[in-house]
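I am attaching a structure below and will ask some questions about it afterwards.
Complex shown without one protein chain; remaining protein chains in place.
Should a chain be cited, it is by its letter among A, B and C, assigned in written order, with residues numbered from 1 in that chain.
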Amino acid sequence: MAQDAIDGPWSLTIPETLFETLQGHLFPGDGDEHGAVLVAGIHPLRSGCARLLARDLFLAEDGVDYVPGKRGYRMLRAEFVRRHILTCRDEQLVYLAIHNHGGSGSVAFSSDDLNSHERGYPALLDISRGNAVGALVFAHGAVAGDIWLPGGRRVALDRTEIIGRQRRVLRPAPRGSRAKGDPQYDRQTRMFGQAGQLILAGARVAIIGLGGVGSLVAEYLARLGVGAFVLIDPDRLDPTNIPRVVGSRRRDVWWGLSSPTAPAWVRRLALAHATRKVDIARRVITEANPSAHVDAIARNILEPSATADLLECDYIFLAADEMRARLLVNAIVHQYLIPGVQIGSKVSVDESGRLTDVFSVVRPLRPGINCLWCNQLINPGKLADEAKVDRERKGQRYVDDDEVIAPSVITLNGVGAAHACDDFLFFMTALVAPSGTLDFARYESRSRALSMSSPRVDPCCTECSSEVGCRLGHGATGPVLPTFAV
Amino acid sequence: MAQDAIDGPWSLTIPETLFETLQGHLFPGDGDEHGAVLVAGIHPLRSGCARLLARDLFLAEDGVDYVPGKRGYRMLRAEFVRRHILTCRDEQLVYLAIHNHGGSGSVAFSSDDLNSHERGYPALLDISRGNAVGALVFAHGAVAGDIWLPGGRRVALDRTEIIGRQRRVLRPAPRGSRAKGDPQYDRQTRMFGQAGQLILAGARVAIIGLGGVGSLVAEYLARLGVGAFVLIDPDRLDPTNIPRVVGSRRRDVWWGLSSPTAPAWVRRLALAHATRKVDIARRVITEANPSAHVDAIARNILEPSATADLLECDYIFLAADEMRARLLVNAIVHQYLIPGVQIGSKVSVDESGRLTDVFSVVRPLRPGINCLWCNQLINPGKLADEAKVDRERKGQRYVDDDEVIAPSVITLNGVGAAHACDDFLFFMTALVAPSGTLDFARYESRSRALSMSSPRVDPCCTECSSEVGCRLGHGATGPVLPTFAV
Amino acid sequence: MSPAVQKAIDAITGQFNRDRVLVAADREGGAYVMVEGVTLGAPFAQDDSWIGFHIPSTCPYADVYPHFVRPDLARLDGASLGEGISTGHAFPDQAALKTPGDMPARTAVQVSRRSNRKDTAGLETPLHKLLKVIQWLKTR
Partner (left out) sequence: MSPAVQKAIDAITGQFNRDRVLVAADREGGAYVMVEGVTLGAPFAQDDSWIGFHIPSTCPYADVYPHFVRPDLARLDGASLGEGISTGHAFPDQAALKTPGDMPARTAVQVSRRSNRKDTAGLETPLHKLLKVIQWLKTR
């Protein structure tokens, strides 16, 4: 796992639900000190930074697991520590002992705390066999951490990111305000401040599928000032895409040569040289914001190199129709605690060809709670179909197979993309209302209604639970991702 | 009024509510014939076509106003006719006698009907003093009309357009299907058919305000295949617009020269030569669909020449913040029976600068029912402010004046624009669900909720009622529009 | 001038004397209006004043505000003029006139009375508003 090769700052990411449970335990209103153990996965980034990923939380019962200390005020009982450090050893996870201090806005370990780490953590490191161990101390609005790496290096936690309905960042102490921003963004910083603009500029966003939905997402986010993009789509533009892919032009498809009236071989040649969708999106982004960084990856998202790029992102927009892409992104959301959203639209027609339902869906994806797998939104049959070559699929067609091409319309895509980007903005800038939800949204075009549905959670789900062998927060040491094997 | 100078086809536009009242009266299920009088305004188009605008409907009571005829089966009693023809004379409106036939899908006047027109209409024309008169005959799904113009010319009604929750077209008889469409639009015609694509290609749409919202509307509609655009905005691009105006580029504002760090005189010069917003939108439209027709009008919408262009459109997207623009567009919707939508977004901040409400609104505008004036969405104080020159406005600042620049964010604009365009598409292609509404929609960003509110209707409203001197369906002979006087 | 603005001015010249009413068109079809010799008296030290105001081209939908009166307006009791009345203004702004100079600017006291809502157009005409403002001044 080479945890000692990481030389950048360390952060902790923690799902909001888990954080709220912890807060309730640490700050019940008695002003006293309480304890817990957090078990975390680890996610080393290319930049040399490392993310600790909160996977599971064990609250120490006062007087039973959390008892008066021999040297300090309180301590976790040895039996409680032992139970969890062995789990961490077996599952290759990081053990983090937690307690709280009073005060708010800033927090630091006491010298008693640090002395106890120095006495105890070398032994814990031995037991955990190559997995980091450490401690976190919480106050209201502040978290500090002392992480011990195998090999003897010791790092302070830079920040804690809470992700759920919105993203909040806690640090050991407040940071000074930064430089003034670009006056170009004046109208929007009036809503979310210079601080919000800096969050956007610092964000790296993945867009999977640069067709009708993804091209709009790219356009909105680039204008908004998002700093870095990872664009993933293997396809080239087709003439039938032009009515939906913003920024696309007729010359991108060698218009005329690619039209159905052209000889088949000319048409094939033209389409083989059409512009890639990721390059059209890159053009749109660069025109909107020349200083945005763009990685345009013209590969299937399941190719391991594309997946690796995805793991470096802060938020994932899933705008591809493939079930395999859903499966992979959903796995990443839960295993790497990277938030995201699935966007799509559907046009249903009955047997007589009459229009029934038309809607756009926006499904926020959040670790541990909003899971496409346990909500049965990933169809095993379609996963099987997608693994076949075209000729096979056609030869094996079934009664319930819909080989017809699905209708697709820019206004439906616009509804999904706009809401998904709006949700992203309020998530990132932490401006969600107390009444805000993470429900799956369905915007009905024909009735102008919105229906929201609360995702269900299967407590044993392989994807979103922290059961043994399941993905939640397991990071790099967790189950293999459903990518192509090389 | 020069009604005899019109040489193109004549059509009738009728609000859905009025049409439904008429249908209920003509087809109560008794299979019998019933009568009514429709009073209509008139709207000559530059193309030489004329639109009759249904303003008011008077149902003839069976046995009282609609009685056995001397030569035909039934007739409107002379007193009933006389009452309404005099109103038409006084208010310069068109008198249309209505009755129904059986059958469905096609309809024509009987020879009895035509004979009675020939006997009666020359006299009615005399009474109405220069205003056209005529007759309409309805069947299920079909309308025919025989219009007598002053001067002796006589025209058959080409079609009847019903506008409300959706747009439907009735004709005297079904038309043959037209030529095959552009294969480029394959994916969307799978939803709304070749017929829908032809409707879009034949539509002329106005977009007022080509800023954050309007530029997105232009982009979506151009990709969708809308055939003709009237773009109205007097402004040039400013660097602070780039984060919201799609298609805008830094070189449109002479980036660098226009930045706040440049000397003031250089900056002014750069901004005076920045690209006009209508020209940026034209660029976006042309890139998406080179065959779209674009009129780019860099004037205030209240300048009479700009207003005149607006009257040639089939649908109006109001994406400008000015109250005066609301006042004018609202007047046109009701007086000329042109449907539209007002789109906007609002970011509210409390005294301490904390964010309160953030939402996008989409307010469908439909004649006689959805009125911005009687819903108090046009602020008289702001109308007064907008009529002042800048220096005056600053000198006269009030306690409740908000001179602060309103925040504006592309994702909020995207939500409004996408829903407005989606609503437009389902309106034009008549795919609205039975449960569809015309309520004003408010998409709340912070809670992800949608709140719908039913517009109220003031029965004496100067704008949306057919009281004497009020605008509804009055067309060219109605009250003067609130434009600038020249 | 727009027909609605002309109609509003006709109503004002009907109420006051035609030769006491000065009118200058603005650039958009609205008008600047000044009525001379409106009776004031207590609580003010002045027996009368001119009153000026702007009727926007969007009359009768637009509110008419603010109004302007003589620059030396003062209370008999020496108290301050109070909320809604402020000194140091000029009326009208020459840049807003269709023909600058048509109505030379005067220094003025500004009277701010805003009518916030109108149920339908025409409920409060510029004349009606003017009379309301005069009434309001007299009850200060």
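Going forward, contacts are C-beta pairs under 8 Å (C-beta built on N, C-alpha and C of every residue); 3 or more make two chains touch, one makes a residue touch a chain.
All values reported here derive from a predicted model rather than from experimental measurement.
Student: Need the list of shown chains touched by the one chain that isn't shown.
Tutor: So, taking every chain into account, the missing one touches A.
Student: One chain isn't shown here. Among A:39, A:53, A:88 or A:327, which residue touches it?
Tutor: A:327
Student: Where the complex has a chain not shown, which of A:143, A:218 or A:378 is the residue touching it?
Tutor: Only one of A:143, A:218 or A:378 touches the chain omitted from view, namely A:378.
Student: Using the touch definition from the top, which of A:387, A:405 or A:452 touches the missing chain?
Tutor: A:387
Student: Can you name the residues of subunit A that touch the chain not displayed here?
Tutor: Interface residues of subunit A facing the absent chain: 302, 324, 327, 373-374, 376, 378-381, 383-384, 386-389, 391-392, 395-396, 398, 400, 458, 460-463, 480, 482-486.
The rule we apply is simple: only the chains that are shown with their structure count from here on.
Student: Quick one: do these chains touch in a line, a ring, a star, all-to-all (complete), or other?
Tutor: Per interface graph, the chains form a line.
Student: What's the farthest chain from subunit A if centres are computed as the mean of the Cα atoms?
Tutor: C
Student: Express in whole angstrom the distance between the two chain centres, defined as the mean CA positions of subunit B and subunit C.
Tutor: Their C-alpha centroids are separated by 37 Å.
Student: Quick one: subunit A and subunit C, Cα centre-to-centre, how many Å?
Tutor: A distance of 62 Å separates the two centres.
Student: Can you work out the whole-Å distance between the CA centroids of subunit A and subunit B?
Tutor: Between these chains, centre-to-centre, one finds 44 Å.
Student: Multi-chain contacts only, two chains or more: what residues does subunit A have there?
Tutor: Counting only residues that touch two or more other chains, subunit A contributes none.
Student: For subunit C, which residues are shared contacts with two or more other chains?
Tutor: None at all.
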